[in-house]
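The complex appears here minus one protein chain, its other protein chains still in place.
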Amino acid sequence: MAATVIGQGITIEGEVTATDEVVVAGVIKGKLTAEGQVTIEPDGVVEADIAGRNVSIGGSVTGNVTAGERVDLLGGGRLVGDVKAARLTIADGASFKGNVDMDV
Amino acid sequence: MATQSTIAAGTVVRGRIQAEGDLEVLGQVEGTIAAKGSLEIGEGALLKSELSARRIVVRGTVAGNVHAEEVLVLEAGSRVVGDLSAPTVGIRPGALVRGHVSTGRSTRPAETRSRADASAKRPAERSATPARPAAQPQAAAKPAAERQPAPRPATIETRASIVAKQRSSAAETATAGRRPPPPVVPRASSQAQRRVPGARGDAPAAPAPVVPALGKRTSKATRRSGGR
Partner (left out) sequence: MGRGSAGTRPGGASPAVLGQGLRVVGRVRGEGDLRIEAEIEGDVTVGGALHLDEPARVTGSVVAETVVVAGQLEGDVTAKASVAITASGRVHGTVKAPEVSLEEGGGLDGRIDADVELPETIA
């Protein structure tokens, strides 16, 4: 199965549940759950709780993030919400406001 | 613009999707999809959605009304339960459809109704126009949500009522003139003119069905080239 790509011009209001990976460069409002990798690109705007195996945030996320393995908040990324993951990186330049729970 | 957006095969979306450009759906969607570009519904896709886009190609299964601003194509293997409307609609052999289909210029499904066909099938002044529900051009003029005008005859009625309808529909076509009819067989009008104009309106009472000698051509018909 291939990746679900929510391109820049796409807006989804609702729940997205994927068995594979998801790449978001558009807008999701609601809920995003994936069994694979979740990548929020710089143009991506997510107002939703996110769950994925690995979550990489280069865009804007408002919501709680839960990852089976790791969460990476990249340089241009912005996260307002709690993080629950075994591993977490917050790059220089990233914005983050929330709680972190690494005890998974 | 981003690369091709795709809802992958294993993905389920419950909610509304809006696309500025194109979108390909291979997974499951429950909710409206509105795209300004092209919408492609893949073979395994299952949609319980109202779809609208500029161009739509369906290869999968859709439960919901489908409206395209330009072209709508249902490929072999597709299944659609819902109303279809688009200026151009293609349904390939092997596509299964259950619903109302409306071809011709339309803006929104609710208004769509045989407008194009009303004028397509009726070269305006043609007195030989077969009986057509008089309400049709008027129904099209209303921004009504109705799809079928009530009085449309499913089957032919008696000659007397046909004649009566012809008279009244002829009166209405004069007022109809809504838009340039899509390409219509022009030959038909010239056909009509050749016939004695009077014969149309005053069909005699004799109701006995006329069974033509099948296989025989009238002399007029031989004018056309025989081979086909």
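Note that the chains take the letters A and B in the order they are written out, and that residue 1 is the start of every chain.
Quick note on the criterion: contacts are C-beta pairs under 8 Å (C-beta built on N, C-alpha and C of every residue); 3 or more make two chains touch, one makes a residue touch a chain.
Quick caveat, the model's predicted, so the values are computed rather than measured.
Asks: Which visible chains touch the chain that is not shown?
Replies: Across all of the complex, the chain we cannot see touches B.
Asks: In terms of residues, what is the contact footprint of the unshown chain on chain B?
Replies: With respect to the unshown chain, the touching residues of chain B are 28, 30, 46-48, 61, 63, 71, 73, 79-81, 88-104, 113-114, 116-118, 120-121, 128, 130-132, 148, 152-156, 159, 162, 182, 184-185, 187-188, 191, 194-195, 203, 208-218, 220-224, 226-228.
Throughout what follows, only the chains that are shown with their structure count from here on.
Asks: State, to the nearest whole Å, the distance from the C-alpha centre of chain A to the C-alpha centre of chain B.
Replies: A distance of 45 Å separates the two centres.
Asks: Hey, which residues of chain B end up touching chain A in the complex?
Replies: The contact residues of chain B facing chain A are 1-21, 23, 26-27, 31, 36.
Asks: In the complex of these two chains, what residues of chain A are touching chain B?
Replies: Residue list for chain A touching chain B: 1-20, 22, 25-26, 30, 43.
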